[in-house]
Structure formats: structure tokens, C-alpha cells
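Attaching a single structure in C-alpha cells format; questions to follow.
Missing here: one protein chain of the complex. Every other protein chain is in place.
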Amino acid sequence: MTSTAERAASYLVLGLAAVLALYPMLLILVTALSPDQVGASGGLHVENFGTAWEQGNFGTYVKNSVLVSAAVVLLSAALASLAGYAFGTMQFRGSSVLFYLLLLGLMVPSEAVVIPLYYDLKSLNLTDSYFSLVFPQVAQSLAFGTFWMRAYFRSASREVVEAARVDGAGHGRIFWSILLPMGRPALMTMVLLVFMWTWNEFLLPLVMITDESLRTAPLGLSNFQGQYTSGTALLAAGAVLVALPVVVVFLFTQRHFIRGMVEGAVKG
Amino acid sequence: MQHSRGAPGQPRTVAYLYLAPALLVFGCFMAWPLLRAVWLSLFEWDGLSVGTWVGLGNYVDVLTDPQLRAPFVHSLVLVVFFSALPIVAGMVLAGLMSRARLRGSGFFRTVIFLPQVVAMVVVAIAWRDIYAPEGSINDALSAVGLDGLARAWLGEPSFALMAVGLVGTWVGTGLCMVLFLAGLAKVPRELYESATLDGAGPLRQFLAVGLPALRGELAVAMTLTLVAALRTFDLVYVMTDGGPGRSTRVPSYEVYRWSLEEGKVGYGVTIALLLTAAILLLTIGINRVAEGDRR
Partner (left out) sequence: MIPRLRRTGLLALAATALLVVTACAPGSGGDDAKKEPASDVETDVAGAGDVTLTVWDQEVRSGQDKPLEELNAAFMDTYPNVTIKRVSRSFTDLQKQLRLAITGDDAPDVVQANNARADMGAFVKAGLLRSLEPYAGAYGWEDRFPDTVRSVVSYSEDGQTFGEGNLYGLPLTGELVGVWYNKAKLADLGIEPPQTLADFEAALDQAKQAGEIPIQFGNLDQWPGIHEWGFAQNQFVPRDEIRNLGFGQEGSSWTTDENTAAAEAITGWADKGYFTKGFNGLGYDPSWQAFVKGDGVFLVSGTWLLADLSAGLKDDLGFMLPPVGETGDLAVTGSTGLPFSITEASENPDVAAAYLDFITSEDAMAKISAAGGLPVVDLEAQQPSGTQAEVFDAWSTASSEDALVPYLDWATPDATDVVPTEVQQLLGGDRSVDDFLGALEDDYSSFTGG
């Protein structure tokens, strides 16, 4: 069906694309393992990661990123499931208006809301807190999350719901004991995407957080870049530390990731 | 994908209870700030003292002052790199992968998609090194005897914006490829085979069979990449600070710079709102066209 020459050409193109995709990441990794000071001896310098962790204060940053991501993921998953259940299985007045309103959130860039949010939260003395990082990001994730969970609840088997209803289960039980457990794959996909978005978010922490002890990993890394002036190895090591969690999670769960990206988007 | 199975479920008032928490958070942290943004855009305000009402003055300024308007022009250049190039590249790659039933296609898919999940700050740090005067690109050029083309990629106004854009191509290609792969997977094999019988070459086959099936995916890819292009912030913040000169100042960066560095909140918020409007119009426009064609 396809000639050998064509296969070879395909491999060549794909191989080239793969090399281009990997090169910048490998470059960072290699730099991270190179000697930090000018003229130091060669070999692999694994200790750079430890040094960067210490000097760059990454322990604190990563802890903050973990806490914030966990909170955003949990809250978004919970609120989006509840809302998706209502949109997906119930009829009520204003349902489509409310749904389109939420969908609007999918298109409003965070740039548009971050400035007024900053001044409002500041007047309430709420900037420089986990609160100011968590709730705006929950709001941003809700649009996609609700949309995604609604699609799942709509597609869930009606027979199962009907049967449960005949057995006398209320809406609460149907949600909690039947549909939600069945929807674990859908939920999982959403959780992964929200985790990635939250972990990588830069603008919001940049604006909301000035307290060193509350900074998240990407923000800490960006400041480390200017702060650490006498070499590049430690900066690269820090970059690896910041990128690694999401990359590892992706490598282990890529099916979910890619499915979410593809289906979530196409259904829009 | 049309869900035309009729209205789901039964009428229930309890729905509002399920919706309440989500709507509350959404209302407080998305809808309300958006209204506030509109309000702030009507003032000249330094973020510190009391603001002065200027009505639509900020909008007039942003739309007429070349320096304030330039960032929007810059983002048009970025659109080419963030949107057009990844779509073309993604389509080529997806076409190759789905046609030839290659071994190891899972590997290629993972690797080419990977840039999409790496934090932009990390991406920016890596590419800043690559573009440095002594960086990989110039090394590669001089290795093949093209020293004349070597330059400070982030240091020349005519190249810096494209250099930033190319990073967008790098990030977006995997996403586009994955979208198109999913679209092509839905095309029945027989269609290709009958095209082969008709004597169509690989390219003709793709154009006749594959491409029409990708209309929906194309709309999605365009939407996602356009939004990414218009929202570029981290890359510029870390790689160029808007320089050299003002050549890489893009709307998102200007939102931050005007509002929080320069103390002209009105300009910053106005730019943010115009950006939002652009994104809304483009998203709706693209989907209209895609849906119209589908009918």
C-alpha cells in the first residue's frame, strides 16, 4: 500500500520533528548537569539540582505550587461536577443562558480580569494569600470543567438513571453513588488538565503575590533567573525542577491528557 | 457532535442548588471583575491616588496612538507563527502518521506533543539560550557555513518578534497534530482505498478525503492557537521584556506594564478589554464559519 521509500520519508520527517521538539528540553537538561562555575571540571554535576533547590528557594515554591494546584483541582472538580450534573441531567429555567454565561468564561482571558481582581482583593486585604491564587483559578477552570462534566452526564446511560430512580434513589444518590463513580475517567482527564494549567500559571501569581514565602514555582524560577547572575547551570537545574512534575504526570497519563485536549476542544 | 436527544432529565428546581457554588465562584472571580474592568477603563488612574473620569478617552487613545496600538499589530505577526505554521506542520505530521501506519507512532505523538505541557517560563529560558549570540542556532548556522545568517535573534527588532513567534510554533505543533490525528482516525479506511483505486496520489488523497473530514478539528485548532497567540505573556516577560526597542510588546504584556509598572491602569485595562473583544469575535467567527460549512 505504501512504498518503502514513502515510509522512509515519513520516518525522516517525523524523526526530525521529534528531534526539534526534544532539543530545547534536552539542552536544558544537559546545561543543568554541566559544571556551574567557569572552568570547573567536567563530568556530570548532579549536585546542581540540590544546590539550585537550596539557593533558589525551590522547596518553598514547589510546596506552594503543590498546595495551590491541589486546592484548585479539588474545588474545580467538585464544583464542576455539581454544575455539570445539573446542566446534564435536569431541566430548569435559564439553563441555557447560564450555560452560555459559563461558556463565556472559556473565552475571557485572565488578562482581562486580573487587574480589577488585584485592586479589589487588595482593598479587602486578600492579596498575598493562597485565597487570591486559588479562587480566581477555580473560576477560570470552571468554564471548561462544567462544560466537560456536562458532556459526560449527558452521555451517561439513561437506563442506569431510570433504573436507579425506580429503585427510589434521589438525585443526590444518583449523583454521588452512581454517576460520579462511573465518570471517573472523565473526571480524571479534567483533573489532569486543571492541574497542568494551575501548575504552569504565571501571570496571576506574578500579580497577586509579592511575599517570597507564597510564590509558586514558575514565578520563583523567573525571579531566580535574574537573581542568580554568575552562571547558567543552576538556572537550568531550577527549570528542570519546575517542569518535571507536569512532564512526569503527562508521561504516565498521556491518554487522558490528549483525550481531554482533543475531545474537550472538539465538543466546543 | 450534535446532542439532539432532546432535553435531558426532568424539570427540577434543585438544579439551582447544584449550580450555586459554581456560579458563586464564577460570578465573584470572573463576571464581577470583568464588569469592574469596564468601569476602570473609563478612568485615568495610577492605581494609587483617586482616579479621573475620562469616559471613552482611553479607548480613543489606544485605538489612535500608534505606540499604544502597535502591540495589536505585533500580535498579528504572532498569529502567523502560533496559528498558521503549527496548523500546517501539524497537518503534515498527522497526514504522514495516519497514512503510513507507522510503527512507533505512539512515541512520535508523545514526543511532539510534549512541549505543550512544559511551563512557558521554562520554555522561555530554554529558547533564550538557543537564540543567544553564542547559542545553538548560530552554532548550527556556522557549522554549515552560513555564518552570514547568524545574528542576535532577540536583539534585532525585525527578528525578535519572529523569534518569539517561532517558540509558539514549537509549542503549538503537537497540539494541532494530535487534534488532526483524532479527526483523521474517524475517516473510514475504504474512502482512502477507493481514492487509491481512482489513481489519486498521496497528496490528492489527503486533499480529497482527509482534509474535508478535518473541518471541525481545523476550527478548534484555529481557535486554540489564535487565543494562545493573542495571550502571549510569559514568553515576552522572560525572553525580551518587550524589546529590543518596543518591538516585542504584545497586548498581554502591555496590560501588565501599563497597569502595574507604569501606573496607567486605564490603558492597561482598556487594552485587556479590547483583547477580550478580539478573542470573543474571532472565536465566535471561526465557529460560525465552521458550522455554516457543516450544514
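Order of writing sets the labels: A and B. Residues in every chain begin at 1.
Everything below uses one rule, namely that a residue touches a chain if its C-beta (ideal position, glycine included) is under 8 Å from a C-beta of that chain, and two chains touch if they have at least 3 such contacts.
These numbers come from a predicted model, not from an experiment.
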- Which of these, A:53, A:99, A:119 or A:176, touches the one chain of the complex that we don't see? A:119
- Note on the structure: Considering the complete complex, of B:133, B:188, B:201 or B:285, the missing chain is touched by B:133
- Task: Give the residue, chosen from B:186, B:204, B:246 or B:288, that touches the chain omitted from the document.
- Result: B:246
- Residues of chain A in contact with the chain not shown: 38, 119, 122-123, 125-129, 206-207, 210-212, 222-223, 225-232
- Note on the structure: Residue positions on chain B contacting the omitted chain are 35-36, 39-40, 43, 45-53, 128, 131-134, 151-157, 160, 240-241, 243-246, 260-263, 265
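The rule is simple: only the chains that are shown with their structure count from here on.
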- Please work out the Cα centroid separation of chain A and chain B, and write it as a whole number of Å. 17
- Item | Residues of chain B defined as touching chain A within the complex | 1, 3, 5, 7-16, 18-19, 21-23, 25-26, 28-34, 36-37, 39-40, 47, 89, 92-93, 96-97, 99-102, 105, 107-123, 125-127, 129-130, 136, 170, 173-175, 178-179, 182, 196, 202, 216-217, 220, 223-224, 227, 230-231, 233-234, 237-238, 251-252, 255-256, 259-260, 265, 268-269, 272-273, 275-276, 279-280, 283, 287
- Using the touch rule from the top, collect the residues of chain A that touch chain B in their complex. 1-2, 6-7, 10-11, 13-14, 17-18, 20-25, 27-28, 31, 75, 78-80, 82-83, 85-92, 95, 98, 101-102, 104-105, 107-109, 111-120, 135-136, 138-140, 142-143, 146, 153-154, 171, 175, 196, 199-200, 202-203, 206-207, 217-219, 221-222, 225, 232, 235-236, 239-240, 242-243, 246-247, 250-251, 254, 257-258, 261-263, 265-268
